[in-house]
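All protein chains of the complex are present and in place, except for one that has been dropped.
Moving on, here comes subunit A:
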Amino acid sequence: MVFLTAQLWLRNRVTDRYWRVQEVLKHARHFRGRKNRCYRLAVRAVTRAFVQCTRARRRKKRNLRTLWISRVTAASQEHGLKYPAFILNLIKCQVELNRKVLADLAIYEPKTFKSLAALAKRRRQEGFAAALGDGKEPEGIFSRVAQHL
């Protein structure tokens, strides 16, 4: 016989509700208050936590860059240079170190950072001399741009 509708005693019932609830609660076990026990409150807290985690991954890159910049600023101030002058003159000397590495050098390799600051300072003075000097003097030694293959 062909039945066009399902039997009345066949029902769709949830049998794994416990595991579905545990999937959410396991992410909330370290929360504070009733949201680590009660599913209804935990769902909201866990959703917020996931969304904030996603957002923080984007923000982490910005925050770390700000941190590196402030560290490099502090270190270059110790050597008598401001951060924009330092970075600009390093770029003009074709030294392509990024801010993360410059901050690490400032912390762990002070002598190297001092030589980088000295290089930037010298390049800056050569830039001033070239700008003020009417173009009749030969260009500075550290202003020479190396040509690459």
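Going forward, a contact is a pair of C-beta atoms (placed from the backbone, for glycine too) under 8 Å apart; a residue touches a chain by one contact, two chains touch by 3 or more; residues count from 1.
As a working rule, contacts and distances are computed from a predicted model.
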Protein name as given in UniProt for the chain not displayed, "Exostosin-2", "Large ribosomal subunit protein bL21m", "Lysine-specific demethylase 8" or "Myotubularin-related protein 9": "Large ribosomal subunit protein bL21m"
Which residue of A:22, A:66 or A:112 touches the chain not shown here: A:112
Absent-chain interface as seen on subunit A, which is shown: 47-48, 50-51, 53-54, 57, 93-98, 100-101, 104-105, 108-109, 111-112, 114-116, 118-119, 121-122, 125-126, 128-129, 132-134, 137-138, 140-142, 144, 146, 148-149
